[in-house]
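Report on the following structure.
Up next is subunit A:
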Amino acid sequence: MKEMSRIVKIVTNFIYGFIIIFGFYIIAHGHLTPGGGFQGGAVVASAFALLLISYGQMKAKKFLNINIFSLLESCGLTMFIVVAFLGLGTTFFYNFLANSGSWFGNMVIPGINPGDMNTAGVLPLMNIAVGLEVFAGLGIIVLLMADGAEYTKKKENAENDR
Partner candidate 1 sequence: MIGNFPYITVIIYIGCGIYILMFQKNLIKLAIGINLIENGINLFLITLGFKKGAVAPIYTQAPSGQSMVLPTPQALTLTSIVIGVATTALILSMAMMIYKHYGSIEVNEVRRLRG
Partner candidate 2 sequence: MLGLLETGSGFWSAVVWVILVLVIGSLVYYIRNKGEKSYKKNTEQDKPFISGNPELSKEGSHISASHIYWGFTEALKGYYNPLVKMHTGDINDYSGWMVIITVVILIIVGVRR
């Protein structure tokens, strides 16, 4: 994919930071506001897609490195399973942090309230793990599809020239 015009690149440089921060907001507040690991990860991955389109596939490969994404994805997945294993004292996915006073352990106030971030025990950890995995995974998918599109474009150009 060729690069976009200069205007798009400037706007992208400005915007993509906020998109990523918004994505992390959705991941972190998954247990309070609508959203969670997958939705937040998708928003962050849309920032990568934006970078890919505006800078074209060749340039984007320099700062969107597939190996880092794959490493991030494995770390996210392993974190998810390790958090589930930690609950093995009682049962597999046991929420050992809920109402325990330590991390994310406050009591939940019933009724209508804006909600306290420090509640719901293991759930925020799971959301972060899934968010990490999803935005790395979708990042890889977007980059690989860009490579695929690049290959088929080169093939078509070659056929048209012949």
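The rule we apply is simple: a contact is a pair of C-beta atoms (placed from the backbone, for glycine too) under 8 Å apart; a residue touches a chain by one contact, two chains touch by 3 or more; residues count from 1.
The candidates came about this way: all candidates are chains of the complex that A comes from, given by their letters.
Just so you know, these numbers come straight off a predicted model, no measurement behind them.
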Pick from 1 or 2, the complex member that touches subunit A: 1
Of all residues in subunit A, those that touch candidate 1 in their complex: 34, 36, 38, 42, 108-112, 138, 141, 144-145, 148-149, 151-152, 155
